[in-house]
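Step one of this worksheet: look at the structure below.
Every protein chain but one is kept in place in this view of the complex.
The block that comes next holds chain A.
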Amino acid sequence: MSQTLQETLFRLSTLDRDVLSIAWLSLRVSLTAVGIGLLLGIPLGSLIAVARFPGRGAVVGLLNAFMGLPPVIVGLVLYLLLSRSGPLGALGLLFTPAAMVAAQALLATPLVAALTRQVIADAEAHLGEQLRSLRLSAPRRAGVLIYDARFSLFTAALAAFGRAISEIGAVLVVGGNIDGHTRTMTTAISLETQKGDLSLALALGAVLMALVLAVNAAAAILRSHAAKAYG
């Protein structure tokens, strides 16, 4: 056990090439997926919060249910779409980082949209009447509400990042866990643990934890500054 810990510390202190490349790929894939999730989820959630249309309650219910979408199911569906005989097979994306980005974006988007809807609905309750009275168009109103709630939307971004970086089911199915190509921290930890290379698994686990903690700490500091500045 102590030898494993020593090896883990050695890998971390010497900036082990395997650890770094896997961590970098994971970060790249998850940040891109979260970026896509924010780009799609914030307007979608805002629209659902502001618009009134038949079946809105059902859409909100569905969106909330999609927050808990099982990653492995998302991976499976995407696998079927991207496989050679699938409708998107011609794109040749299966077992590439792009497929992993797509899978994580599919997980992040409903989460961002559902959290955004709640945040924007709260902002709308406070500001909506005034904004309508100022004769602002619906997209402009949504824009003002997003701006007003920008600090609360950090929480949505944070939750999406947490979901993306820590999931394993979707990236394993559509990425294939190919060494040096599609191996992420979570898939590598799982594989190396099974192989018995606990030092690499532990080193990657430490990096993963450090990343998640650092991102959360940065967001907490930012939120605290924002609260001081804007109340």
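The rule is simple: a residue touches a chain if its C-beta (ideal position, glycine included) is under 8 Å from a C-beta of that chain, and two chains touch if they have at least 3 such contacts; residues count from 1.
One rule holds in what follows: contacts and distances are computed from a predicted model.
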Hidden chain of the complex, named as in its UniProt record, picked from "Esterase", "Xanthine dehydrogenase subunit XdhA", "Tungstate transport system ATP-binding protein" or "Anti-sigma regulatory factor (Ser/Thr protein kinase)": "Tungstate transport system ATP-binding protein"
Absent-chain contact - pick from A:L134, A:I178 or A:A217: A:L134
Full-complex contact with the absent chain, from A:R56, A:H126, A:H181 or A:K195: A:H126
Touch residues of chain A, complete complex, unshown partner: 126-127, 129-136, 140, 144, 147-148, 150-151, 229-231
